[in-house]
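Heads up, one of the protein chains got dropped from this complex, but the rest are sitting where they should.
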Amino acid sequence: MELWFTEEHTENVRFSIRVDRHIVSEQSDFQKIDVFETPEFGKMLIIDDFVMLTEKDEFIYHEMITHVPMAVNQNIKNILVIGAGDGGTVRELTRYNSVEKIEMVEIDKKVVDISMEYLPFTASRLNSEKVKLYFEDGLKFVKTKENEYDLIIVDSTDPIGPGVELFTKEFYENCFKALKEDGILVNQHESPYYKREQEAMQKAHKKIKEVFPIARVYQAHIPTYGSGHWLFGFASKKYDPVKDLNEEWWNSIKIDTRYYDTELHKGCFALPNYVKKLLSNA
Amino acid sequence: MELWFTEEHTENVRFSIRVDRHIVSEQSDFQKIDVFETPEFGKMLIIDDFVMLTEKDEFIYHEMITHVPMAVNQNIKNILVIGAGDGGTVRELTRYNSVEKIEMVEIDKKVVDISMEYLPFTASRLNSEKVKLYFEDGLKFVKTKENEYDLIIVDSTDPIGPGVELFTKEFYENCFKALKEDGILVNQHESPYYKREQEAMQKAHKKIKEVFPIARVYQAHIPTYGSGHWLFGFASKKYDPVKDLNEEWWNSIKIDTRYYDTELHKGCFALPNYVKKLLSNA
Amino acid sequence: MELWFTEEHTENVRFSIRVDRHIVSEQSDFQKIDVFETPEFGKMLIIDDFVMLTEKDEFIYHEMITHVPMAVNQNIKNILVIGAGDGGTVRELTRYNSVEKIEMVEIDKKVVDISMEYLPFTASRLNSEKVKLYFEDGLKFVKTKENEYDLIIVDSTDPIGPGVELFTKEFYENCFKALKEDGILVNQHESPYYKREQEAMQKAHKKIKEVFPIARVYQAHIPTYGSGHWLFGFASKKYDPVKDLNEEWWNSIKIDTRYYDTELHKGCFALPNYVKKLLSNA
Partner (left out) sequence: MELWFTEEHTENVRFSIRVDRHIVSEQSDFQKIDVFETPEFGKMLIIDDFVMLTEKDEFIYHEMITHVPMAVNQNIKNILVIGAGDGGTVRELTRYNSVEKIEMVEIDKKVVDISMEYLPFTASRLNSEKVKLYFEDGLKFVKTKENEYDLIIVDSTDPIGPGVELFTKEFYENCFKALKEDGILVNQHESPYYKREQEAMQKAHKKIKEVFPIARVYQAHIPTYGSGHWLFGFASKKYDPVKDLNEEWWNSIKIDTRYYDTELHKGCFALPNYVKKLLSNA
């Protein structure tokens, strides 16, 4: 079928993916949500014309945003997930018996509804007993919390549309307050390569550094995101993501992963010089 | 200007780059060579419709194919470079005072001529006194050598066109013979993500493993290559690329790099599980 | 929405249309059928990746394939329509009170079903009392008929897939036999501009000339068909399409049209020299 979805990485770079079928298209109160069936990447979730995930490589994003913090502190029990309506982050977290409660705050219920219906590969565990869903504004939700979570994961869209406020200093400060004294904040941290994401990355890092004593950045190869070079932030009150890696424990619980392992955990914090420079100049 | 160069990553994925000007277009005896000026990536060298390098990110490829082996053995003096007509690999190697001789064997003189004229940012050191250029078939050249080189770098195109024979077992065997007893072979090792490059990666690794006692693979983020996830092979008779990293020496010689450093050196060998699986099943 | 349907006019020419929604996608026993909603052209019917019609300009095709023959003979009462599953041809024909019976033979029931559900603007009159639908092979159907129709309209796809046999000499001969002694055959006659359609046009004309004493070709501007220059064939046993135009009668019945009128009727048979040459060399 000569039907193509095109994401403009920049105004000068287009990434086009052949589509077999446009499965769903809805305008929610917050954003435009589309699901495509594609021959190369399987099902794809698109929000406001940006690729959110593909069936082929969502495992990379979801493993990296969860197992990196989980492997650092084996006592993570209460988790707050912000965004993440597709369910992939929750799916990974529910693989830990040690986790007791996951509160997930997604502003847009339609993303969850569509994922439940069309993306079972990520949404499969949204019904878990450990998971409590809130369809609310993440910033407002976290404001009311204090000393409550071992881990907060911010699995947001880009800082446009409803994702904007999840990139503010106010939000990071509230996360700090909502975390316990050994709490960890992990967030989707944009990309260092193209200008738009590079600036978002720098702004986010600058703010997080001002709030958290430890603020590190790690990387992964996610081919369906612009440039394929994607970053995550690891901020914490106490733990260093590499020195405090609990390698033995994590390997003992035998979680089967396709991208992450504890060697890669250590490797993914070794950033290219140009990225380190951008971060330190942020 | 609404002129776009499109690389088909697969038949279902197109990567399109806006072009300001088509600077040169030549059909050599071996391949089609084009140079474009683009607003996003600066100058681009295209061979047989595949991106060979861009001014914006060639530093990643060229640093990773050179400094990784160089940092393992500080006594590398005689180097053979196969392919690499654009000159970027030689440019990096000539930054080492310790290097005495670089023989570069490029089958297609036109690539060198065009690079000298249009791509000074990579070709700048092809005139170095240490460099000797041969316009010959790489396989035939290496066949005649024995116990001669400390390092062979295979900076080839994909295994189509003139690059095919640089992916054969015969070639790797000849490299083994041409290397000294502590010699290292580094090669462009394709990508694990899309099927065509994935298969090329597996085939190359299988053959190299059969020839060299040590055969490792490392990765880099190169956004203008398909998937952005690119691999290099490190094979040797004696050195382990991580255990034998000569960190102190390399940092002492103060080579200013934009991607590579010795932390990243250690990190880049930590491959995703799915890539390790593909390699061990090769 | 950055979703684009691309029709390859040739391997070197692509026509891309932005899509808002992919409404339906079905593989019938004969062909792939898709309906898109687009911002420029409204709804589009696509068969095997070729544009069949768009809401914006289907009126041009459907007026030209019907009113040209109808205006030549005011006594047309029994009509056979072959293909035309979208219903647009029938819609125009039912505007004539003088028409008594329209038999429509469409090989693919799915095209009719989809059109009835999604394309009411063309399919609206398929339920008319005067219309009798047959879901059969057009060639086989017409073979059984003799001296029965005043007009046969061949509203086929291109001569690939199920449309192939509607371009054979055997088919035209059977049409000749099925027509009354003053019968007219009108057919979709491809385009003179790009090679593939040009050859189809020449082959069709050659065969029709061998069967019918009068064989003329007329043109229309249909921007959503490749090149925008589209042709129709007018073949008959007796009537000349221009000399026998019944201008006064046609204008008296006051059919409101957006493309066709009797002046244009005369003009549309004046073909460019290069097209005349292609036809006479056919």
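The chains carry the letters A, B and C, assigned in the order they are written, with residues numbered from 1 in each.
Just so we're on the same page, a contact is a pair of C-beta atoms (placed from the backbone, for glycine too) under 8 Å apart; a residue touches a chain by one contact, two chains touch by 3 or more.
Everything quoted here is computed from the prediction, not taken from an experiment.
Taking every chain of the complex into account, the omitted one touches B, C.
Contact with the omitted chain, checked across B:19, B:45 or B:151, is made by B:19. Between the chain not shown and the residues C:40, C:100 or C:210, the one that touches is C:40. Seen from subunit B, the chain kept out of the figure touches residues 1-8, 16, 19-22, 25, 32, 34, 36, 49. Think of the hidden chain as still there; on subunit C it touches residues 4, 10-18, 38-40, 57, 60, 193, 219, 221, 223, 227-229, 257-261, 263-264, 266-274.
In the analysis below, only the chains that are shown with their structure count from here on.
Contact topology of the protein chains: linear, an open path with no closing contact. Chain centres here are means of the Cα atoms, and by that rule the chain farthest away from subunit C is B. One simple way to say how far apart two chains are is to compare their mean CA positions; for subunit B and subunit C this gives 57 Å.
In this assembly, the C-alpha centroid of subunit A lies 53 Å from the C-alpha centroid of subunit C. Remark: subunit A and subunit B have CA centroids separated by 33 Å (rounded to whole angstrom). Across the assembly, subunit A contributes 4, 16 as residues in contact with two or more other chains.
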